[in-house]
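Selected chains only, in their assembly positions.
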Amino acid sequence: MLDTGNTAWMLVATAFVMLMTPAGLALFYGGMTKRKNVLNTMGMSFVAFAIGTLVWVIAGYSIAFGEGDFIGTGKIMLNGITDKTLSGSIPELLFVAFQGTFAAIAVAIASGSMIERVKFSTFCIFSALWILVVYAPITHWAWGGGETLNFGEMDFAGGTVVHINAGVAGLVAALILGKRAKADAGVKPFSPILAVLGAVLLWFGWFGFNAGSQLASDGVASNAFLITNVAAAAGAIAWLLAENIMYKTPTLIGGASGAVAGLVAITPAAGSAGVDGAMIIGLVGGFVGFISVNKLKNLFKVDDSLDAFWVHGTVGIWGSIATAIFIAPYLMADDYNMGSQLVSQIQAILLTIVYSAVGTAIVFYIASFLGGGARVSEDDESEGLDESTHGENAINL
Amino acid sequence: MKKIEAIIKPAKLEAIKDALAEAGIEGMTVSEVKGYGKQQGHQEVYRGVSYQVEFVPKVKIEIVVSNEEFLKQAIEIIKDKAHTDKVGDGKIFVLDVLKTIRIRTGEEDTEAL
């Protein structure tokens, strides 16, 4: 039976998650980009949301949540769903909308690895294909009724499905794309103001992401809400402390990145951890993110421009493993076995990494072909994509 | 008439302006510039990538003076106030000015200053 309270919460949670992509991520990424590429970077998040929304209702939802083992079918264009169809205690149409915002943000996260050089048209095509070919199947296995490829992993709100998946996709795309012309020259980020505001909107929206994944306004959702907040705070503090120790300058972009890292880390555990677990998950999450971005990254030669992999990927892996370790007593199943759960988590992580890597590569090549190339011309890159692709200027003083 | 072009550290502008005004030199034009020189900029780290910021923010002051007396005074004031003894304090250049006109009145040269 429809519950108006649960439905009220899910209407809002969906709106919150929506805000994360064309506002939260757009500003977070846009603020960290070079001035001449701010709009293009924001535009990718914006258009990822628009395209994702359409692709999702057309076919993505059917693949992810239709009937079937390896792939779902039967709900193309939401076939058969009316305003009276329920998913648990909320309308299925609302569940469709909620899940659609997850698909959109996943591809938008990956855009962070490709900025300042990828062709806008190619990225648009990539977004549509990636959701259908990579995101929807992985979702189907984790949440949508797939059996063979479901390993019993705990992934409450998308640590594996969204974050590891998107991080890997970004890395692979960046690898295929190649480096930016002056990748090693460093960047003055356009404006930490925008980056912080974006991160805060992500934090805000993440309440919908994590507590919304309970699909009800109850005690578990409240627990998820609280520990999401705690982990974000812990992640921010950890990153700031690490910066302070290593560089003597705690930065705002660092604090913002740390909060995002804490949020990524807690995502799979949002339905099971307690406040003490969340604190550890968040602190370590912030620290893993910091080390990934400041040290690990430099061991590789991939120009993952805004570190989609080095935040969402590595921290996502930490979060997924930590989920099996830090469980609140009051949320732990009586027959819980940490050892076997850890195996499940690792199986799901590996499946996601492999499938996402292969799928993304294929999809990216197809998109490049259809979009007339992967990269903009050297001249356009040096002029900046705001002017060369959009004919616009971030700010006209 | 001579024109002074001084490249200084931004933080020194106000002290210089005040001292010049006190000395009766009350006209100047200021702009923001970026300097490149012995002061090698600084190393910055951003998201784990370190790089050299080579251009340093500076302020350029332009002052046209009508005689040698003012010229000397202005140079002394700038040298005095802009001085920190650290590399990057900046430079003073002196150029010749053939003519000056005050747009409001049409006055020329010395009267225009």
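For clarity, chains are labelled A and B in written order, and residue numbers in each chain start from 1.
Everything that follows uses one rule, which is that a contact is a pair of C-beta atoms (placed from the backbone, for glycine too) under 8 Å apart; a residue touches a chain by one contact, two chains touch by 3 or more.
Just so you know, these numbers come straight off a predicted model, no measurement behind them.
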item	value
Chain composition of the complete assembly in this structure file	A x3, B x3
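By our rule, only the chains that are shown with their structure count from here on.
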item	value
Intercentroid distance (Cα basis), chain B paired with chain A, Å	50
Touching residues on chain A, where the partner in the complex is chain B	32, 184-189, 247, 253, 257, 293-295, 297-298, 306-307
Chain B - residues contacting chain A, complex	44-53
